[in-house]
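Okay, structure first, notes after.
Incomplete set of chains, arranged as in the complex.
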């Protein structure tokens, strides 16, 4: 028996919205400590890693480990029926073939419950190596979203270069070139407005804007985003969820054909 | 000569918006007491019945009974040019072939007038039998709209079952099942927020969600909706218009192939 109640139910909805364009089918792995979703996108280019610890929930019970295989488009359809203020309760039997999702309105006398059919999905649990990144950037998540959305107009790939002074996003395309420089600003009053750069040495990596744009679907989950980079290894783009969870995206850099 | 002036002109616009997706052509029947529109939808599945009594108008004159045949898409196009605060005046000659629609701005020095071509439409005046319903539900119109819109994602037909405790809307489809329960709540402070159930015995009927969704186009006309049901006869879904009119939709229930 798995049962979890989340007063701020929209977090769950936003997680599914964040991954549904990247991932067709996935497992929710439920354990005593947490629920987790971990999978490659459908083109096997990027990796998504979601964790919500049991402490994030108002009520949490998981008698034995469960893998709940779901179709993300279908789960997203059901979450469409959720109001932003609804409390969400998720339930699954140990050997059931359905996930019960309940939305309790906090404003009206309405309760909705749905049975989503579950499916068997090959669970390829991926070990994400603990990597030492030599450059970490914290910046407002909406600013990151805007930059990668805007630059997409100019070209397909974006170079992210980080120095102590700031982070530069650069694109070259048919109609011209564009650079957006966001300067270090660790002293901003609101935490989410801060631009904090921690680095050992400058890093410069190139990524497919298409994927960076997919990742920014997670923007509603967090006011800031943390971008961790090191040469030749995948970038990690993390959106912390409250204080008890996160959604992380990993994407390998492009190898530049002729570096000069 | 027919002439009617409505200070809250947007009511007329909203009535046409409510029926234009259901009904292609219809007659406005003008008499000394009221104007009325009554017709089947284009597929002859549901019935629409609109009445605005002469008392609803700020000025009303109808020398002899008139049938004004109009195309609802064309009338809707003309209402698109109306501002929400405009006063509407409608005029027709006894033997004319056009309806004059005037929109007087209450905010700027603008007056717009339009001549809509009228047409002959076979007027099949339908006698709606006075039916004893054994179950009547009053609920917020926006809540009803949201439920039938949301449930459409899961399937094509919706079961409405009513007990003293509340009303349940249920859908079964490919991706799973869904139930929305709205509980009786006759004591809500605002009248439009109340859920009031009056019934002799529980009723359970099944309807095409497509039509229920058409009907909810009338939501802007009324804060609450009244759903009247009895076994084996068409449901009546009524949106009261101020205190001097209404728009009612009638839809036959689906006969379930294997009832248990």
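Order of writing sets the chain letters: A and B. Residues in each chain are counted from 1.
Everything that follows uses one rule, which is that a residue touches a chain if its C-beta (ideal position, glycine included) is under 8 Å from a C-beta of that chain, and two chains touch if they have at least 3 such contacts.
Treat the numbers as computed from the prediction; the structure is a model and nothing was measured.
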* All chains are the same sequence, and 2 are placed; what is the full number of copies? -> 3
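Assume only the chains that are shown with their structure count from here on.
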* Through what angle, between 0 and 180°, must chain A be rotated so its C-alpha atoms fit those of chain B, rounded to a multiple of 5? -> 120
* To do: In the complex, go through chain A and note every residue touching chain B.
  => 71, 74, 77-78, 80-81, 98, 108-117
* **Complex contact set, residues of chain B against chain A** => 140, 143, 150-151, 153-154, 166, 175-185, 193, 195
